[in-house]
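Please see the structure below; I have some questions.
With one protein chain withheld, the remaining protein chains of the complex are depicted in position.
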Amino acid sequence: MSKTAPAADAEALDAFYADLEANHLAPLWPISAELMPSAPTPQTAPYLWKWSMLRRLAERAGELVTIERGGDRRVLSLANPSLDGAPYASSTLWGAIQYLGPRESAPGHRHTPSAIRFVMEGSGVWTTVNGDACGMFPGDLVLTPSWHWHDHNNETDEPMIWFDGLDLPTVKALDAIFFEPYEPDELQEVRGHGISERLWGGRASRPRGFDLPVGPSSPLLVYRWGDTDAALDGLLAERGGPHVTLEYTNPVTGGAVMPTLGCEMHRIVAGGRSRPYRKVGSSVYVVFGGAGSSVIDGQRYEWSRGDMFVVPSWATLEHEVSETSDLFCITDRPMLEALHLFREEWIDFATDAPSRLEISVVTSA
Amino acid sequence: MSKTAPAADAEALDAFYADLEANHLAPLWPISAELMPSAPTPQTAPYLWKWSMLRRLAERAGELVTIERGGDRRVLSLANPSLDGAPYASSTLWGAIQYLGPRESAPGHRHTPSAIRFVMEGSGVWTTVNGDACGMFPGDLVLTPSWHWHDHNNETDEPMIWFDGLDLPTVKALDAIFFEPYEPDELQEVRGHGISERLWGGRASRPRGFDLPVGPSSPLLVYRWGDTDAALDGLLAERGGPHVTLEYTNPVTGGAVMPTLGCEMHRIVAGGRSRPYRKVGSSVYVVFGGAGSSVIDGQRYEWSRGDMFVVPSWATLEHEVSETSDLFCITDRPMLEALHLFREEWIDFATDAPSRLEISVVTSA
Amino acid sequence: MSKTAPAADAEALDAFYADLEANHLAPLWPISAELMPSAPTPQTAPYLWKWSMLRRLAERAGELVTIERGGDRRVLSLANPSLDGAPYASSTLWGAIQYLGPRESAPGHRHTPSAIRFVMEGSGVWTTVNGDACGMFPGDLVLTPSWHWHDHNNETDEPMIWFDGLDLPTVKALDAIFFEPYEPDELQEVRGHGISERLWGGRASRPRGFDLPVGPSSPLLVYRWGDTDAALDGLLAERGGPHVTLEYTNPVTGGAVMPTLGCEMHRIVAGGRSRPYRKVGSSVYVVFGGAGSSVIDGQRYEWSRGDMFVVPSWATLEHEVSETSDLFCITDRPMLEALHLFREEWIDFATDAPSRLEISVVTSA
Partner (left out) sequence: MSKTAPAADAEALDAFYADLEANHLAPLWPISAELMPSAPTPQTAPYLWKWSMLRRLAERAGELVTIERGGDRRVLSLANPSLDGAPYASSTLWGAIQYLGPRESAPGHRHTPSAIRFVMEGSGVWTTVNGDACGMFPGDLVLTPSWHWHDHNNETDEPMIWFDGLDLPTVKALDAIFFEPYEPDELQEVRGHGISERLWGGRASRPRGFDLPVGPSSPLLVYRWGDTDAALDGLLAERGGPHVTLEYTNPVTGGAVMPTLGCEMHRIVAGGRSRPYRKVGSSVYVVFGGAGSSVIDGQRYEWSRGDMFVVPSWATLEHEVSETSDLFCITDRPMLEALHLFREEWIDFATDAPSRLEISVVTSA
């Protein structure tokens, strides 16, 4: 650390610091250790939200708050208590639940933040993306990529609840948010139903011979649970468990579904425990099925279907499950890889004690 | 055109040309028009081989020629008559049929040319690629990428016939062929059956979290007919016909299955006619189903199931079918794209007469 | 906008909001307009620091604060008053001046944030990067890329002052900072002087035939003012002025010098005015020579040699110069491009009045 010269008396130094402040300069030496820690020291802390609570409050929102023309979305965002009141799940990721009541619709708009929807409950809502109406069913992943028009339309008699994941905190931090409502605030004209699936949904194939616009995000807008389930079964059959991971991909590039957001599904077999792991970048997990717990930097979080939890950057993560479990998650990994800031590692502990990573059990309200 | 100077007499010029020849130099001016035509003038001419003949001779080869250890493949290559006796379908592509009798096997080897297999007849042969035994059924595409060990093993009581497609003429022209037999000339040890399909066969997804080597070619080694058929149906449903094309892709990159070879499947609905088209680069077509004809640079070639035909570079191509037809093809397009030499165009004719592209009907022996 | 259902009484709603807060959920509807503005609303405001002040306080720091072993850097960071006390020039960029006195040195360390140094005053200091000692002279750009060891060593009898530019705020926001001191806190062993320039400093050429490690950042570590000056002259000669821009590039990729930071030099000829422009992403400008002013979102900032100023995301920017001026700047553009969030536009105003963009003149202290 730099320190004051022997000859510098305290008074001179005080005057100097005052001079700096008055001129909007900051000396590095008093803050360098905080600015540049030896490893990430995220403000984001782990946190878990229970499905029973999420579901109850989403339903209550449905009773109390309408979606009107000129309006927006009935969304409850995961506001990580470590983030000083910001409505973010982590410093870089937005997570939320969205509730769309029977016969309700949410009008069109578009924005530069990219979003994904992962369906928790309900069947048959249409999310229309640039005119392509995508049917939504439990376990499906639906993309609404950056600057694509999108609206949601529930023509059924049941409500739907889905998880919203966005890169919004990062796009905000980069001062790159643009937003536009679909005028006049209503649903888009539907060009067809399931267009992207018919064009881009082939297994390891692509259409040829007609002009299809392709941008940086996946042109395939829906990933069906049946396909995800089958792919996980294949991975398990090949690797033998206990933990396999699939990343949803953009069929045009083979990479992440969107330049800023990655989507994964983890399956851990009953009684299994994942290998302790950490990576740069945060994740928001959504328990799609099963029951178990995750130890995050020494704190155990117990979960069952519908629960959602946040894993901060560089936090050690280990899952342990009683039932075979499926964990959906979003991650900022594609950003970090694009910027060459990604690191990951598996951690080998000296002993194999059941609680090797656990310090205490944390239970969210 | 350059021409001799007025002062140059014929004798001086003759002496000069002899001097050039003796010194292994060639004057450009007499040959520049031939060297640099205004558009491609391929030596390769269109040609069509009938399945009845191919099948008969493949079977006959099975009777007369054995596959022995230390040996090779029972392969009959399409030797385009325009190519001066070279055993090539086109100047850049190898096409052939391979016949593997009941209980026969073809031992392992590897080579830098890349190969694909497209199954015409028979069920249940294993092609083992770097230890991964891939079951082969009609309509399946199997890859044996550059420098991958591969052997074929028929444990069934029926013969199998498949189409072989390779980039061999180009790799030869580039003086880049390496070959290695699997020692001692036998089948590889099988690590598993269908490994690549379990790891890489997910729809628009990829495995994560364990170290999987990935090279320039697709790690998915088998493309099942059922998937191809379904994807074509999707394209037809979306586009309405009469002609849709699917390219098989490397799931890691979204691009061609191998750096030098592209594989496509075309479906043309009964009564349909494709839009006249030409591109730089040649193709070898294999009729997987249906019946119809193709007009290639004004010559009509009639075909039905199993027939194989060659389309040269820059030849105008139009298909016309009586039954809904599926045409598999290999193409050198990935090479041409990598070298920025690819061009394609659709041709609009002034009149819509049925025979607009046809000059005469050609029937192969 | 969403609003409360007609039936919802205020009491029920208050209870609901309290319930949300207690469960760490945030309703989107009250904040959606702020979260998703129609265009970027950066917290970062424009600001300008005068060289006379910067130089005076840097020198004063040299008198009062020593650099000691175990220590760090004598750095005064531009602390934009709009950023609530954060020591950042903009939300995404760090800018600072560093002062290294005669015969002083700053010991080695490395960190994942990437840094550039642009020399303002002094000659002959060595910045050693992974063992390659790079001599520093006015107008030179020196790179210390992510996770490269670097130290600074002044063997001359004069102080040196340079501008430091880093991606630190963004790497911090992404929770991706790692830092390591060079042990024992001292200077690196020097492998050679100017290695990178001899290997990678050729014009439009690269070394071949020996194994040279290449990462995501430029292996060329120094960009000499003479080259920059000559390239700007070439651009001016070709384009005729009044404003030309050069981006420093990574010779291995032709792209930005580092994945997260772009460096540019702008030259505007005497009496010239640049075309009004805005882009997503912020910039920190350093006046290397000349005098003039910049109108940023309607506020005029007057500058001369050594002054530094910040341009926020999407702010309209126009330069107007009395003397031919050279403006160095760093920008987060490579990040935004990598994430497909970059936009830029030139703005055409209806009239050509001299003050078309100006609202008032701002003078920094």
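Going in written order, the chains are labelled A, B and C, and every chain counts its residues from 1.
Methods note: a contact is a pair of C-beta atoms (placed from the backbone, for glycine too) under 8 Å apart; a residue touches a chain by one contact, two chains touch by 3 or more.
Please read all numbers here as calculations on a predicted model, not as lab measurements.
K.L.:
Touch partners of the unshown chain, restricted to the chains that are shown, please.
P.N.:
B, C
K.L.:
In the full complex, which of B:A12, B:L212 or B:I347 touches the chain missing from this view?
P.N.:
B:A12
K.L.:
Could you list which residues of subunit B touch the chain missing from the display?
P.N.:
Within subunit B, the residues touching the omitted chain are 1-6, 8, 12-13, 16, 19-20, 22-29, 31-32, 35-42, 44, 47, 49, 53-54, 57, 60-61, 63-68, 70-81, 87, 91-92, 96, 111-113, 146, 168, 170-180, 215-217, 259-260, 280-282, 312-314, 332, 335-336, 338-343, 365.
K.L.:
Taking the full complex into account, what residues of subunit C touch the chain not shown?
P.N.:
Counting over the whole complex, subunit C touches the hidden chain at residues 192, 195, 197-210, 218, 220, 223, 227-228, 230-231, 234-235, 237-239, 243-254, 264.
By our rule, only the chains that are shown with their structure count from here on.
K.L.:
Which word fits how the chains touch one another: line, ring, star, complete or other?
P.N.:
Topology of the interface graph: linear, an open chain of contacts.
K.L.:
Please compute the angle of the rotation superposing subunit A on subunit B (C-alpha atoms), rounded to a multiple of 5 degrees.
P.N.:
180
K.L.:
Taking each chain's centre as the average of its Cα atoms, which chain lies closest to the overall Cα centroid?
P.N.:
A
K.L.:
So which chain is farthest from subunit A, going by the mean of the CA atoms in each chain?
P.N.:
So the chain farthest away from subunit A turns out to be B.
K.L.:
Could you please state the distance in Å, as a whole number, between where the Cα atoms of subunit A are centred and where those of subunit C are centred?
P.N.:
Distance between chain centres, rounded to whole Å: 30 Å.
K.L.:
So the centre of each chain is just the mean of its C-alpha atoms; given that, what is the distance between subunit A and subunit B in Å?
P.N.:
Spacing between the chain centres: roughly 44 Å.
K.L.:
If you average the CA atoms of subunit B and of subunit C, how many Å lie between those two points?
P.N.:
The answer is 53 Å.
K.L.:
Give me the residues of subunit C that touch two or more other chains.
P.N.:
none
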